[in-house]
Structures are given as C-alpha cells and as structure tokens.
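Excluded from the complex is one protein chain; the other protein chains are retained at their positions.
Chain lettering (A, B and C) follows the sequence in which the chains are written, and residue indices restart at 1 in each chain.
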Amino acid sequence: MAIDAHEIRNWLEAECPVEMRAATRGDEDVCWGGRRWAFQSPAQKLWFERCLARGFTVPTWPREYGGAGLSRDEADVLYAEMRRIGARPPLTSFGISMLGPALLAFGTPAQKAEHLPRIALGQIRWCQGYSEPGAGSDLASLATRAEDKGDHFLVNGQKIWTSYADKADWIFCLVRTNRDAKKQLGISFVLIDMATPGVSTRPIVLISGKSPFCETFFDDVAVPKGNLVGKLDRGWDVAKYLLTHEREMIAGGGSNLFDSHALDKAAAQVRPKDPILRAKIAEAAVDTYAFDATRRRYSDEVARGGELGARSALLKYDGAELNKRRHELAMSLAGADGLYFDGNREPGVAEGWLRSKGNSIEGGTSEVMLDIVAKRLLDLPAD
Amino acid sequence: MAIDAHEIRNWLEAECPVEMRAATRGDEDVCWGGRRWAFQSPAQKLWFERCLARGFTVPTWPREYGGAGLSRDEADVLYAEMRRIGARPPLTSFGISMLGPALLAFGTPAQKAEHLPRIALGQIRWCQGYSEPGAGSDLASLATRAEDKGDHFLVNGQKIWTSYADKADWIFCLVRTNRDAKKQLGISFVLIDMATPGVSTRPIVLISGKSPFCETFFDDVAVPKGNLVGKLDRGWDVAKYLLTHEREMIAGGGSNLFDSHALDKAAAQVRPKDPILRAKIAEAAVDTYAFDATRRRYSDEVARGGELGARSALLKYDGAELNKRRHELAMSLAGADGLYFDGNREPGVAEGWLRSKGNSIEGGTSEVMLDIVAKRLLDLPAD
Amino acid sequence: MLTLDEDQTLLMDSARAGVAQASPVSEYRRLREPQGEGFSRRFWATCGEMGWSGVLVDEAHGGSGFGVLGAGLLAREMARTLTLSPFLSTAVLAAAALGAGGSPAQRQEWLPRIAAAEAIVAFAHEDTPGGWPTMAHLESPDFRLEGEKSFVLDGHVADALIVSARTDNGPYLVLVDPKANGVSRQTRILVDGRRVATYRFEGVEVDEFAFLPGGALALERTLDVARAVLAASACGVAEEAFRRTLEYLKERRQFDRRIGSFQALQHRAGLAHIAVENAWSATLVALQALDSGANSAAFDVAVAKSKASRAAQEVTAECLQMHGGVGMTDAFDVGLYLKRARVDATLFGDAAFHADRVATMLGY
Partner (left out) sequence: MLTLDEDQTLLMDSARAGVAQASPVSEYRRLREPQGEGFSRRFWATCGEMGWSGVLVDEAHGGSGFGVLGAGLLAREMARTLTLSPFLSTAVLAAAALGAGGSPAQRQEWLPRIAAAEAIVAFAHEDTPGGWPTMAHLESPDFRLEGEKSFVLDGHVADALIVSARTDNGPYLVLVDPKANGVSRQTRILVDGRRVATYRFEGVEVDEFAFLPGGALALERTLDVARAVLAASACGVAEEAFRRTLEYLKERRQFDRRIGSFQALQHRAGLAHIAVENAWSATLVALQALDSGANSAAFDVAVAKSKASRAAQEVTAECLQMHGGVGMTDAFDVGLYLKRARVDATLFGDAAFHADRVATMLGY
C-alpha cells in the first residue's frame, strides 16, 4: 500500500476533530486504552475510532494485527502530516511503543495473534516490569524469580517503577529463571496478566505529588509457559532490543521529553529583567538548538542507512540534562510565583520542574549513559 | 624575642625602599639569590641586605641559622605590616619555602649547619626534583635510582618540571634506593650539588613561550651519603611533609596563585558591553569571594589550633580552577586585543592565560585533589 | 576571625540537638499537609523558651541578643530538619525591622512578645506583580494604605504586619493590624509546604505612630538581615541533604560495588562539598559583617545570598540524582530538601539577582 501525502492531508483535515489538534496538556488528554478505559471526551473517542478503521493506531504493523502495514518512510509521511496540524496520537501505550516491537521480533505466531490485535484495538493496556529496588542501573542483578513448575512458572518478587501498573491489564517482565547462570544470562522475558491471583500494586507518590509509577508485587503468581517471549534464560536479548528501540525513538523526536522551543517562548513572553538570568537562558538556548541539530543529524544519517547504535546514549544523556536545565530556568523565570504549590496555582511550573528531575534517571541514568559514551563511542579502556 | 608591631612598622617605613613597595610584575622583580645571582636594582640589594641584618629573609628560623627566631604569631605580625605597605619579600627561594622546613624537621645537625645559613644568606639557590616523565600524578612510580657504592650513591635517571634548574646551585631529589620495596617505600630524599659531574639540564619551552622549568638529567652522578635527608628508603615521609607545608601556604594566602580582586578590577575598568560576558564575570566574582572566605575561614581555624589536613587539597583545587577561570574571562574581556602575541603587545594577557593552565597540574593535579577530597574529607569508599 | 566563639558554638550545638528532637523531618511531613496551619505552635513556644525567637532582640527587651550571626546559626540548624515555624518572619524580619527602625514605643510593644514567642509578626514587602504598588497617602489627620503584597511569610496567622510602603518622603515601614478595616488576605502554600499570604490593603487607615521612624535605612537593613539568614538556611539545607547523600553513597550497592566508590560520583561529591563549604564561608562573612556594621556588609550579603542560593539548588539537585529513582519518591527525604532549597534561594532575591547586584556594586 503506497501512501499519498495529499490524500492523507485531506483525510486528516476532514476526520481529525478540532479538539484533537491541540497539544496534550497532561495525562488527562492521553488516550491509553485498556479493559477499564473510558474515553475522556467524545472527540477523543471519535478520533480513536476513525484512526482504528484505517489501522492508524499502529501504522507500521502488519494489517493482520490491526495495523496499516506502512513502511517506515510511509509512516513518516503520515506522522509529518499529523504534526502539521498538531494532531494528537489516537492511542498511546507501552504495548504500542515497547511490547509490540518486541513481539514482532521475538514472539511466536500464537503470541503475536493473541496480543498484537488487542494492543492495536486499545483493548489491553500494558506496563513494563524491569527495575527492582536492588536492581536499578544494575538491572542485570534483578532477583524476581520464576520457578519451573512443569506447565507454568511460579513467579515471586517485586518490581518498581512500573508506569501506571495500577491501571494496566498486563505486564511484560524480566524475571530470573536460572540462578546459577551469570547475571544477564538466566533472565527471561515473560508476559503476565495482572488479573492473575498474587499480583498486587502500590502507587509510588513522587516529589511532584503525582503517582504515575507503582511498586508491583508477585506472590506465588502462576504464569503459563506459553507466556515466555524468546528463549528461556535469554530475556536479556529481548530487553536490549527494546531499549535500543526506545532510545532510537528519542533520536527520532518520538519522545516528548524535550521541547526545544519551550524555553525561548517563555523567555520571550516574560523578557527576563535580570541580565544574569537572561544570559543563562541564552546559553541554554544555544545549547538546545545545537543539541537539536545533532538529534536531526543522527536521524538523517540513520535514514540514509547508517546505524544509530550507542549514539542513542549520547542523545538520551544530553536531552535529559537539557530538559532539566530548561525546567530550572523556567522556575527562575517564574520567580516567586513559580513556588506556589496548591490548588490555585498557575498550571504546573513547579510540577514540571520536579518531574524533570527524573529524566536523567529513568530509561538509563545519565551516569550509565556517559559510561556507554566513553566505552562504546570513544573506545576508552576498562583496564 | 618579642616583636613589637609599632617598632616593626617604623622600621619598615624607614628601611624599605619605595621601589620595593610595588607589586612584583614578574620574575624580573623577584630576588632569588644563589651563586650566580646579580641584583636587578640597587633598591633590591639594599632591601635584601637590610632584612638580612635582622634575620628577616627567614623570620621564623632559629637565629643560629640566620633567622630572626620569630614564632608563627610574631611572624604574622611582621607579614601583616609588610603587606600593609606592599613590601616585596627580600628573598624568595625554594630553599626557604620547601627545603628549609624539611631540613628543620628531618635534617641532621651537620646538614642544618651546612645548608640553612647559606639559604638564609641567599648564597645557594635550590630547585626541586620530584616528577619524572613516567611519574607525574603517580609520583611514587619514579625511576631515578641511587645505587649504594659504599661511601656514596651513584645516581642515574631523569627529572622533569624542575623549576629554574638551569639557574639553581643545588637540587633536592626523590630517588629510588630500593627496587624491591613497594612504590612509596624504597624512595629516599637526597641533596645534590648541581655542579657535580654528570648533572645536566635542558629548559622546557612552555606554551606561553617562557621556560621556567627544566628537564634535569643524572648520568652516573656521585652523591656523598651525608646528603641523605631522613632515613634511607623513607624519603616519602619527607616529601609528604613538604607537600602538606606547601598546600598550607596556599591556605594562608602565601601563594600568589590567586588574586581575588584582579577580575573585578579589570571588569570595572573595561565595563563589559556584552551582557553575557558580564554575567559570567559576575558569577565568577561571587565564586571567588566565596572561595576566599573559605580560605580565610580555614586559616582562622588553623590559627585557633585546628588542623588544615586534607582540606589543603580542596583549597588547591578550587584556587587553581578559579584562577584558570579568571584568566579565561580576562582574555574574553580583552577581546581580540588579547590575542596579540608579539613584541608590541600589552603586557601579558595571553601569557597569563596560558600560564594559568598549569595551575591545575602543578603541585598535584585537580584530579588528584578531587580524589583526596572524596576519600579523605568525605570518606568515600575505594571498594 | 571567621570562626565561632564559645557562646556561638554552644548556641549552634544546642540548637542542633534541640531542633532535631523537637522538630524532626517527620514533624515537617505532618505540618506541610494542607489542612493545618503549616507550623507547630508548640515548637514556636519552644523557640521562645530557648531564647531563639529573641535572637535578634536585645536583652533590655527580653531577648537573647545573639545578633545576626546567632540568627544565621539558628536558621541553618532549623533548616537541617526542614523546620516550619515563624522564625524567619517574626524572629528575623520583624525583629530586625523593629530593632533597626522602630520607635521606643513600638519596640516596647512588640519586641518582648516576639522574644517570648507570644506574637507572630509578619513582614509584607513584595508588591504583587501586576497588582497595585503599596502606597501610604497622607489624608489628615491620618494616612491611608493602598496596595497588594505577596509572599507574606506566616501572614495567614500574623498578629501584626510590618508593611513596606512608598510615601512622599520615600519608603517607610508601617505597622498594620491585619484585622483592620480594608485589610483582606488569602493563604497560599509554597512548594516546600510553607504558608504565605497575599494581602490587599484598600483604604486602610493608619495613624502616624504606626510608621517606623527608621525609614528606608531600616528597610534596607531588614532586607539584608533576611537575605543573610536565608543564605544560612540554604546552607543548612544543602549541608544536610549532602550529608544524607554521602551516607547513601556509602551504603547503596550496584554492579557489586558501593556506588560511592565510582570515581565520577566521587569527584562530583567533591565539587558539591566545595560548593557547600564556600557557601557557608561567604554566609559567615555576611552574618559577621551585619553584626559589626562593616561598610562591606551589603556587598557581603549579596555575595552570600547569590552563592548560597546557587549552591543549595545545585547541590540538592546533585543529591537527588545520586539517589537515583528513590530520590524521585516523596517517601525519601532528599526531594524535600530540593524543594526547600528552591524556596530559600528564591525569596528575597535569587542567585542571579544578587550576582547582578554584586557586579553593579563592583562598578561594572
């Protein structure tokens, strides 16, 4: 199926509700889907359904799984047209962005047939269970274990930082299936229905006051062996594939982590009277435009057939640090007014600032990213 | 001998030549002494001789060695009065600042009697031989060896960064006397007459174009055993004592590394038109005043009987980094005019900038200083 | 001498022990909740008993007279456990204003009650941006006050207000009864749980005895005292956050090592330590200069507030990062220090504002 930019443009103009053409203000504007999903507005529902009919919830997935079967280049045309009118994604989920690609690469035909359409249709909401209290940056030291009980695994342990686990239907997890093997070996990638007895979650209150993350507990949870993705004890391969995929999305601008114009706009509005603050914003603007140029350059090089590889770590590091810097400066720009933290306040300067502190921790800490840059891009020795 | 501030003040007013009350502009204003010394002005000679007569070339040394026998508190009174009128030191040398204190602590009576008076009188100019091409930060891996030949050592090897070795009469050196012992053990502290056959020097041209340092070569140099200071194989103790002494001098403001007002003065003169540059200078000024407050606070705490200890590393680190930052900003303040590097140029903006780059290398690199801060002040583990 | 004398050391040590006992971080967590007053009257009474609320009040008025350095030492200790109390508003701002500019009658009326922690006196200075500038108009026989003030610390529970107002004779401080006709207020909560009020004054009648005779000089002095004490508070925040982080670095293991053994973190911890040390040194200089009446005091205060604000923000952010994911949770304390640092850094002029003043005072 070839895609025609003109046709897409017309279709979007006709079918994308006006309300769905404004930037998402926060979680309340995101369409997540799932068993317990209730649309937040008629426009959201309409937009979701219209996209679904064309396979545009997952444009690059094969049609048999509910996608539109677009190539990457074709999908880029669609995305560009959507960006042009500021259209929101019809459906957002970790099933689309993370599990789907992993299943397409590692899943059995049965797994693909079972899970992919339900993701595409927004019927099942997924969450990710990687980190544990004792396994953060050092993920390979994870301790949640899955014992072989013949036809099923018995899973016991605890995950942390599972995004929206309290709202999710299923979770994809890294679990230890072999205690004798060394660290990365002996880990498997399994899918667990959150409705299984023994699964429980507890939201984590963040410093911003929000609770997008949970602790997730597994207490003698029985998981059918058919839910193992990839080979037994080789879940690390699946996780690594996903991680690369995730960081490449950042490179492609697929992350909303980073808004290269937000600081300028705020500064132009407020026009900082303080010359020192203005100087700091100006330098941050220069660094931000330069970083954005690197992100685009790498993306163009990949589009020309290059490999992004470990450069994704560079982008992750710098994007996160610049975003933190932007929020620090936005707070300074807001002055004392930015300190209000109650019901009456202006929307979210302080919340945004506090939330941004996690950017350099989640998805690989800045320290781990710099280790990767040094060792893999610069080839510096371990000794 | 008690010292009387009033008497000292009168004496200085009467005896310190007016020409000796201006800041030293560079090496050409320093009185170094030594066998080949020629005074650079009649005033320099007069001031030297008048101080010598009162033991003020080495005020805290015992009178038998040519000093004035002042206590530290008494000497502080003298120094304060000298600073008040901007009096230059009558004599400067590594013999006074480094070897003297080591001999006073570790020397035999014979060594003290032989060397200290000649330092006090400005007759012998000393240099320091520690670093080697393969032993910089890792000084303990030095390879210059001294073989026991009965009544003398036979010294072979190479030193680097020997300040003014081409102008010095004697050198104090760390040499390896025991190859089997581990690193620090097996090193000895010896005194070598530079006139001994087999000693040669070669000046090192720096990026600033100046050559204050040399490489010094020892080729079958015979050194009498009486020139060993401290115990055989325990020269590291002497060197460590000296290093602490050196860094404490920085804390006491005894180093001219750091001028906390230089940047302000330059900025107030030029009044940077560029607001970003002004902002950077303002932040540097804040950091500089704050650092200077720490230097004074530590100094006051030591004066009250505290120990400076490893905090000297903190002062060394921050003083050096701030001085480099000051010179970077001074270059920016000078703009394109600061780039001239020929006979016609304004005195030394670029030279000062280039010279400052060595601040964070000499006397312990910034990296080693931060290691010390982390391990000794913060007690962080080595694992 | 940039050292503490015996009395000052004693004050600091007893405050550290007393504050930790009377107002630990767990107490802060209780007090920050929106339903309460945002501070503990019991702890405020303790401040009275210990002589802390009277730190800037002379002995003749029942105070302990430890001076600005004493106030700074107390603020630094109180910051370590994130104490919420009217110390800054009443014991520092109001006492400084009355001490520097109050008439004998004004001082007699308020200073003993401040020293005894029997009154809460708030200081209203910041004109609401875009609101009315606060003016006092002479309409004989009395004055009328008009305007709007924001960020009035503890304004929600104040027994009296000291309001800065423009007059035809320059700026003046005016004592105002918050219950007077024409005064209205709204309570707000800041990101560190602190309460402030926004005050509106509409045709509020004040008589001539309400004006502090000290005028503009008293205002400047009060602001400088507040800035130096806030710098000290910021130092306490940064020091304590860093102390806890060092403990964490020595405990937390990843990759089979204590994370504090990683050289990159060691060097960054070293830099944080240097920042904290320099911030406290600069603050000590400023506190002493205010006590001695040194000519350099205004400059020293600007340096201290700029340095301590920046250091506190940067160091607490580093501390959070070094904690990794758990640092992002409200359950861990490190995020609380980050928030408090931001508030201390911002009130009465942030790092950039005071760096600009430094440059201006130095003539460029």
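Following the convention adopted for this analysis, contacts are C-beta pairs under 8 Å (C-beta built on N, C-alpha and C of every residue); 3 or more make two chains touch, one makes a residue touch a chain.
The structure presented is a predicted model; accordingly, all values stated were derived computationally and were not measured.
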Note to self: As a test of the contact rule: which chains in view would the missing one touch?
What the structure shows: A, B, C
Checklist line | Residue among A:D259, A:D287 or A:D337 that touches the chain left out of view | finding: A:D287
Next item on the list: Among A:V58, A:I276 or A:L314, single out the residue that touches the unshown chain.
Entry: A:L314
Next item on the list: Could you tell me which of B:T196, B:T244 or B:T365 touches the chain that is not displayed?
Entry: B:T365
Checklist line | Candidate in contact with the missing chain, chosen from A:H6, A:K182 or A:R304 | finding: A:R304
Margin query: Counting contacts across the full complex, list the positions on chain C that touch the omitted chain.
Written below: 262-264, 266-267
Next item on the list: Could you list which residues of chain A touch the chain missing from the display?
Entry: 264, 267-268, 270-272, 278-279, 281-283, 285-287, 289-291, 293-294, 296-297, 300-301, 303-304, 314, 317-318, 367, 370-371, 373-375, 377-383
Notebook entry, point to check: Hey, which chain B residues sit against the chain that's not shown?
Noted result: 131, 134, 136-138, 141, 160-161, 204-207, 209, 274-277, 280, 324, 328, 331-332, 335-342, 344, 350, 353-354, 357-358, 360-362, 365-367, 370
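Throughout what follows, only the chains that are shown with their structure count from here on.
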Notebook entry, point to check: So, what's the distance in Å between the C-alpha centres of chain C and chain B?
Noted result: 44
Check: Per the centroid of Cα atoms for each chain, what is the distance between chain A and chain B, given in Å?
Finding: 56
Check: Can you give the whole-Å distance between the Cα centres of chain A and chain C?
Finding: 41
Checklist line | Interface hub residues of chain A, defined as touching at least two other chains | finding: 275-276, 280
Check: What are the residues of chain C that contact at least two other chains?
Finding: 265, 351-352, 355-356
